[in-house]
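Beneath this line is the structure, given in structure tokens, with notes to follow.
Complex shown without one protein chain; remaining protein chains in place.
Right after this comes subunit A.
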Amino acid sequence: MASMALVQVQNLEEMYNYIAERPQVTMEDLERAGWPDKTLRTNMANQLLTQNRLEILQAQPLIVRAVDKILAEKLCRLDPQMRQVYQQIEKAGDKGAWSKSLKDQTKLQQHTITKATKELIKLQLIKEVKSVHNRNRKVFMLYDLEPSKEVSGGTWYKDGEFNSSYVETLREHCLAFLAQHPRPATQADLHRYVMQHPGPQIPTEEDILSIMKTLELDEDVTSVRTASGQKVFVKRRAGHFQRPFDIFAARLPRFLQPAGEMEGSMVVPCLCCPLRNECKAGGRVCPEKCEYLTRWLQREEVSAASEDVTMDW
């Protein structure tokens, strides 16, 4: 009896190893591989399924796949409720499952779901991911799954937050490339250049197009279509004051002005004053004593545009 059990275990391990070496296996494959007895073969597969070492990919015809040993061990520890929750999360795939939808699907109580998800997270079977579209909603998905673009937000998001610094870095790279190459650049040129500077993500050519769109809207770059219909980008010429065009910087063109008399950028603080509606000559808020105006007038150099009075709207 003992020797039979030993033989069975060996056979079981052999079958598991055979299945694990392949992405998926049918019963016919097992028959051809040395398990011709249908009853024995089915019993062994059932035993592996009970041990969570196999998973069924398709019922008719039966297709199975091996489960990783460590994962199988973890799954063995799950009680039926946790297993139910796990299966629902697994079913949700890379879109993830929200706790309320888990409650509806499993018909379990909320606290049971909460307890189960906590335990599953602790076992590193699932993970919690912040959804970009519903910022207050967390979704659960299998630990080793990469969240879908709808959930993670795609290239521009990191941990559910917009990755501003990465976007800025890409914008700078693109501008730097255009500054170095005065000739029109295609998106492929820009993509190649950006790929030489590794970042937290790998941008696609479409991502570079999105970046260039923001630069166009900022009026830093212009785009034109060539005769072949290809879009090419050129950096706009920075003016005398390193801005696209500053109407307030000078009144006359340089050839009408004596040398060294260009004046520089000027931002009148009243244009972006938060107290504009309350401001009145002789009033409580008045231009005569205005603190913003005082700070603006106290600037050492007019051209020091970076020292503008900062305002919060």
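Note that in this section contacts are C-beta pairs under 8 Å (C-beta built on N, C-alpha and C of every residue); 3 or more make two chains touch, one makes a residue touch a chain; residues count from 1.
Here is the rule we go by: contacts and distances are computed from a predicted model.
UniProt lists the omitted chain of the complex under the protein name "DNA-directed RNA polymerase III subunit RPC3" (options: "RING-type domain-containing protein", "Signal peptidase complex catalytic subunit SEC11", "DNA-directed RNA polymerase III subunit RPC3" or "Small ribosomal subunit protein mS29").
Here the missing chain is touched by one residue of A:100, A:118 or A:135, and it is A:135. From the options A:40, A:56, A:179 or A:286, the residue with contact to the chain not on display is A:286.
Remark: the residues of subunit A touching the chain excluded from display are 135, 156, 161-162, 164, 167, 210-211, 213-214, 217-219, 236-237, 239-240, 243-248, 250-257, 263, 266-268, 270-272, 276, 279, 281, 286-288, 290, 293, 297, 302, 313.
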